[in-house]
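All protein chains but one are shown at their positions in the complex.
Going in written order, the chains are labelled A and B, and every chain counts its residues from 1.
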Amino acid sequence: MSSLLKLDQVEAHIQKFHILQGISFDVKKGGVTVLLGRNGAGKTTTLRTIMGLNQVSKGTVTFKDENIGSLPTHQISNKGIGYVPEDQGVFGDLTVGENMRVAMKKEDEATTKRMEWVLDLFPDLKKFWKKPGGALSGGQKQMLAIARAYVNENELLLIDEPSKGLAPIIVDKVTESILQMKENTTILLVEQNFMMASKIGNQFYIIDDGKTVHDGQMEELKQDKVLMKKYLGIA
Amino acid sequence: MNIRSVEKSTWIFIIFSLLLFIVPFIVTGRSMQFIIIQIFIFAIFAMSYDILLGYTGIISFGHVMFFGIGAYSTAIIMNNMDATVLSFFVAILVAVIIASIVSFIVGALTLRLKSHFYAMLTLALAGLFLVAAEKWRSLTGGNDGFTFRLPEILRESHNLYMLCLIALILFFFGLRRFTKSPFGRVLMAIRENEARTESLGYKVLHYKVIASVVAGVVASIAGVLYALSLRFVNTGVFATDLTIDVLLMTIIGGVGTLVGPILGAGLVEFAHHWLSGLSNVHWIFERWIILYGTVYVLVVIFFPLGIVGTIQSKFTNRTVKGLRDNRKTVGK
Partner (left out) sequence: MDLIISLTVNGLATGMLIFLLAAGLTLIFGLMSVLNFAHGGLFIWGAYTGVWSFQMTGSFVVGIITAIITGLLLGLVTERLIIRPVYGNHIQQILITLGFMLVLQEFIKVVFGPDQKAVFPPEILQGSFLVGDIVLIKYRLFIIAVGILIFIVSSFILKRTRIGLIVRAGVMDKEMVQSLGINIKLVFMLVFMVGAAMAALSGIMHAVYSGVIYAEMGLEFSILAFIVVVIGGMGSFSGSLFAAILVGLAQAFMAYYVPALSLAVNMLLMTVVLIFRPQGLFGKG
């Protein structure tokens, strides 16, 4: 499989703090790559840096053989990367429908089709179409955020902790939907919920103290208790 | 900074202050002396502004109101009482009392607000003072203002020079002490990171209010001296132009340095003098605010540390947070 997104020794600062100190990984086309690591390891910052919301201070970010490290956020997005941030970024005063409308880059047939598909996946969104985004439940907001990222023809989705703060039954639903999307698009997932990550993920990278320290296939990681304890604190 | 370097700079300042005492014996021209007196007065005013902007990170667009309070207190009292030194002291006292009350009320009510609101509210408040000074004709003489008499001793240019110089020196060393005290350290901590200072257990509002009272009182004294030097007062002492003047002085000299505003006052006043001299050459020089405003805008964009700040940062790698590194905090 060819490489879709490649980070090579990426470093980033937030104000004067050196948050990312050497992130390297390779997201292959198709499938789900999971970024694992403790709280504060730099996973969210990694996604934000890919999106151009944080500056790359060193290293390169390559998407489809093009260096996107110094592009502004909107251009990165228009290269075909969808982003679901940790806080979902739902526009609270806009209705569900308006949230979708802001997200849609085109109004052609393909987009409409994707929209129908994603609304079938999340019938709640159709039900609350005219409800303001701020009035949705946590799970519904997550669905809206994912739908927004999916509705455009993106080649890569960055999804940041979709299970955060959700009830287990909702987590299952979100997991299920991501598994379905995986058929059509490549996903880079940050996830603390190991159950969910192991269900969805194909390959994984572990980030610790702002560096990628380990990688491999998800199947292997499930067997490797030592590694899991060392970096993820899971016994 | 270690103790030795502090002492060294203090010696430099003391030597420089002593030199200034000799100046009036060399520069005897009245108009030149008058300009230097104006510089001293505006240096005091600009230093008081530096306490707010440079040390605490507060932007006030209404600082002129304290300057104006000082000027009008003096003028009104000297106008209504005998022209004696005693009434002058009464004027100072009244100015200080009114300025502290007003700055306390304004500070306590509004300093909890975000910088935008505060800047806006102070601009509006200064506007209110300006309108009041225009409307309350019986007391202020409205737009045209009025002249007043002074005791003989204060009319003498030489004495006035010494008075303003002594005031400048006292305020400089006093404020320098103030900013280097533990209290001043807290103010700088607020400038760097307000939320963190609060979470360390300091009552930020409390510190900000005291800073604004100190700045207000010092500004009112500058206003007293200003009225004294002109023997005249009008609504110009509440004008926004003056705010820009003092902003320019503080920023061009270097915020958060105290010496910077003094230097800035010197530069701006000399430029002012020079430009009004040129108004015979071309009428555009009468509109010197355009030049000031433009210089000011350029300085804020390209030279935010000012003269003294830039020199200092060359030596110590110091950054002035308030003006330079205050980019929006990006969440993790």
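Brief remarks follow.
Heads up, the rule we're going with is that a contact is a pair of C-beta atoms (placed from the backbone, for glycine too) under 8 Å apart; a residue touches a chain by one contact, two chains touch by 3 or more.
From a predicted model like this one, the values you see are computed outputs, not experimental measurements.
The chain omitted from view is touched by exactly one of A:101, A:126 or A:225, namely A:101. Between the chain not shown and the residues B:101, B:278 or B:297, the one that touches is B:297. Within the set B:20, B:125, B:162 or B:311, the residue that contacts the chain not displayed is B:125. Against the chain not displayed here, chain A makes contact via residues 51-53, 72-74, 77-78, 83, 85, 89, 91-94, 98-99, 101-103, 105, 148, 152. Contacts to the hidden chain, counted on chain B, fall at residues 57, 59, 61, 109-110, 112-113, 115-117, 119-121, 123-125, 127-128, 131, 135, 240-241, 243-244, 247-248, 251, 284, 287, 289-290, 292-294, 296-297, 300-301, 304, 322-324, 326-328.
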